[in-house]
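This is the structure, below, for whatever I ask next.
FYI, not all chains are in this one, though none of them got moved.
Chains here go by letter, A and B, matching the order in which they are written, and residues are numbered from 1 within each.
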Amino acid sequence: MKLQQIQGEFQIQLEDEKTAHIIWEAIKPEIENSPSTRSKMKIKLEDKTILLKIESRDSTAFRAAMNSTLRWIKLAYDIIKL
Amino acid sequence: MLCLGIEGTAEKTGIGIVDDKGNILSSIGKSLIPSTGGIHPREAAEHHSKHIPELLKEAFEEAGVEAKDIDLVAFSQGPGLGPALRTVATAARTIALTLGIPIVGVNHCIGHIEIGRLTTGAEDPVSLYVSGGNTQVIAFEENRYRVFGETLDIAIGNMLDQFSREVGMGHPGGPKVEELAEKSSNYIRLPYTVKGMDLAFSGLLTAALRKYETGAELEDLCYSLQETAFSMLVEVTERALAHTKKREVLLCGGVAVNKRLRTMLEKMCDGHYAKFFMPPPEYCGDNGAMIAWLGQLTYKYKGPDRIEDTTIIQRYRTDQVDIPWMEETKEKLELP
């Protein structure tokens, strides 16, 4: 799909700041040097909420970036809760 | 001191717990059986992220320890499939941050060698590492593991899997090819490709498939595939043994469980008065214990990685890593 542009802003609110901070620090290295040239990602932490911004030229790249990021967040969360 | 290792470079993910003396307290894994075609990287990543939390719990139970008893976390940093590696790296960072313990990224291929040395007692072997994703002949020289020979195209495990899939025998192909090969001794000529110390398997694969399409017996083809591919592996290993003057050969990787390959290698070793070693089957293929043990060695000599430096190395070469612990073994060997 050669649409102009697709971008999304996500807020993932965790139950406490410690959990949010661990998840943020655990996934940041992957977000900041993702090999994909077809989408750009930025991540920020505000108290107990992770802010994620994804921008892509096509929906496939956007979905790939979003799915992998949310997968990592869920994985990190499931490990912390062990 | 306990190290928890996480493996996940391809379709298999594994957790291992090993202490600094080399006692393996637990090693648990789970493999993704690909539905169709080969292993899709994102499917592997999804599989690993789904199973790592439960495998962690099982590993703690098997080792009889709790999360708080872990002092170090190690993970397979490469080589491998990008999405799978990044999932494992994220899991490892989460554990390090949650437990407040150090983290080390390690090389998957070197993990195979070190768990082989640990479980067999081999000191300084020529290693033939044959798996789904890798085919390398490796030996220690001047502070590093050097790759003396490797595949120029596909790994032998991958070749066997592709052949098996194309003829409708399903995944993984190795065991199925081995089973049928035992029923035949009728050799069909197939391309034998060794270039210097390197090998190539895709020509062998295409030729075998073409013979299959023109009606060759499947048992004969499985037999001929093994005889050709394994002879190539033995030749390159023999060359490395002669060149390095080592006295030991270590066979590792998932393909090592093949009886025919073992027999051929043992025969070659006898001819060179070299000792043959192979880890127990559960430590031949990809596993978490090898990552945990290599994590212990790496941490002891090189210390931890910084969290921000734990990004993956997708094409992590075996000869990129300094191996200080082998120097000690070398000195020990040279004592009169």
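The rule is short, and it goes like this: a residue touches a chain if its C-beta (ideal position, glycine included) is under 8 Å from a C-beta of that chain, and two chains touch if they have at least 3 such contacts.
On a predicted model such as this, the values are computed, not experimentally measured, just so you know.
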Per chain kind, how many copies sit in the full complex?
A x2, B x1
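In this section, only the chains that are shown with their structure count from here on.
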Could you please state the distance in Å, as a whole number, between where the Cα atoms of chain A are centred and where those of chain B are centred?
32
Residue numbers on chain B that touch chain A, as the complex places them
42, 45-46, 49, 52-53, 56-57, 67, 82-83, 86-87, 89-91, 93-95, 97-98, 307-308, 310-311
Please name which positions on chain A make contact with chain B in the complex.
22-23, 25-30, 33, 35, 64, 67-68, 71-72, 74-76, 78-80, 82
